[in-house]
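If you scroll down you'll find the structure; I have some questions about it.
The complex is shown incomplete by one protein chain, all other protein chains being positioned as in the whole.
Note that the chains take the letters A and B in the order they are written out, and that residue 1 is the start of every chain.
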Amino acid sequence: MEGSRGRMAFIPHILLLLFLLLITTSTTTSSTLRRPLKPCKTLILYFHDIIYNGLNAANATAAIVASPAWANRTILAGQNHFGDVVVFDDPITLDNNLHSPPVGRAQGMYLYDKKEIYNAWLGFSFVLNSTDYKGTISFIGTDPTLNKTRDVSVVGGTGDFFMTRGVATLMTDAFEGDVYFRLRVDVKLYECY
Amino acid sequence: MEGSRGRMAFIPHILLLLFLLLITTSTTTSSTLRRPLKPCKTLILYFHDIIYNGLNAANATAAIVASPAWANRTILAGQNHFGDVVVFDDPITLDNNLHSPPVGRAQGMYLYDKKEIYNAWLGFSFVLNSTDYKGTISFIGTDPTLNKTRDVSVVGGTGDFFMTRGVATLMTDAFEGDVYFRLRVDVKLYECY
Partner (left out) sequence: MEGSRGRMAFIPHILLLLFLLLITTSTTTSSTLRRPLKPCKTLILYFHDIIYNGLNAANATAAIVASPAWANRTILAGQNHFGDVVVFDDPITLDNNLHSPPVGRAQGMYLYDKKEIYNAWLGFSFVLNSTDYKGTISFIGTDPTLNKTRDVSVVGGTGDFFMTRGVATLMTDAFEGDVYFRLRVDVKLYECY
């Protein structure tokens, strides 16, 4: 008799557990997920873009490769560079010094896509190769460059960043005419494997 | 004695629960996931692309910025525009009227990549800025433009669309020569945070 009471007391627990299990399972398969409170990995990195302007072939890390019919590929186009496509291979550093030892390269392209203000669309990857990290992180998104901060999406990764996802906050850390800019990138990864 | 029976009756339950837990855990870490039955968020939006053709500089929202050696950047290339790259900053509206108040901009690029038919590869983002939504959604994929519907991938997002993923169905809602087209985009998000 006492034993059966033990079992009865057990039943609500079982129900509670099954309920919790159902919640857990449905969290896994349904589409509305709890927003992660904090990243599983954070990186603060800087990259340095030196745009070819006809005079700096030796130092340039980027070049205009496409432009609209009314512009050319040596000078950034009028109307806030609308239509210019730039390919780059920029050094990544841990601080804001162009001459610090690079920990990798930022590679890909950006294109200016708005007439009224400086606005870019970015598709690029960080290729990290240091004692800390080896692997790539790929980014996609829009960059309204005059905003103090702007977020782009981290859509994938390889190596130490296998399958990662997250958000990166871009900040213009320096801007010198149409020749040099430096971006600070706060990479916040919310899926790490 | 009764108590030990209570405990024994409990053991199969424990095993069942552990088994269920293992299933749940493996659902979490294994790779084959249950296909979500319905999106966690759906948006139906239209965007309007007015391509620069040498005559419409004031209204154009898009421009050819690259083309193959045999073509130029004012007129879309022969062979179904193969090789043309177009940069755009198009208004997004809630209905099919170009003059409706925009809720955001579609920004990025498309490139025509097939000689035999009109076929595009897309990389772009929606930048939504309305009372309903603030944030970006990024898209990647192929667009066989003559198909009634075609799916591209939603690969990331920021703001209200933090880390989102899903599929977007494109439909050509209007097409006027080589100057204007309007796409209806049914965005179906299956991961929302």
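General remarks:
Operating definition for what follows: a contact is a pair of C-beta atoms (placed from the backbone, for glycine too) under 8 Å apart; a residue touches a chain by one contact, two chains touch by 3 or more.
Computed from a predicted structure; not experimentally measured.
From the set A:56, A:74, A:97 or A:149, the residue in touch with the chain omitted from the display is A:74, counting the whole complex. One of A:45, A:77 or A:109 touches the chain omitted from the figure, and that residue is A:109. For subunit B, the residues in touch with the chain missing from this view are 1-7, 10, 14, 17-18, 21, 24-25, 28-36, 65-70, 82-85, 111-115, 119, 121, 123, 140-142, 144, 151-156, 165-167, 190.
Interface residues of subunit A facing the missing partner chain: 1-3, 5-7, 9-10, 13, 17, 20-21, 23-24, 27-28, 33-34, 36, 38-41, 52, 54, 57, 63-66, 72-74, 85, 87-89, 105, 107-109, 123-125, 127, 136, 138, 140, 155-159, 162-163, 189-193.
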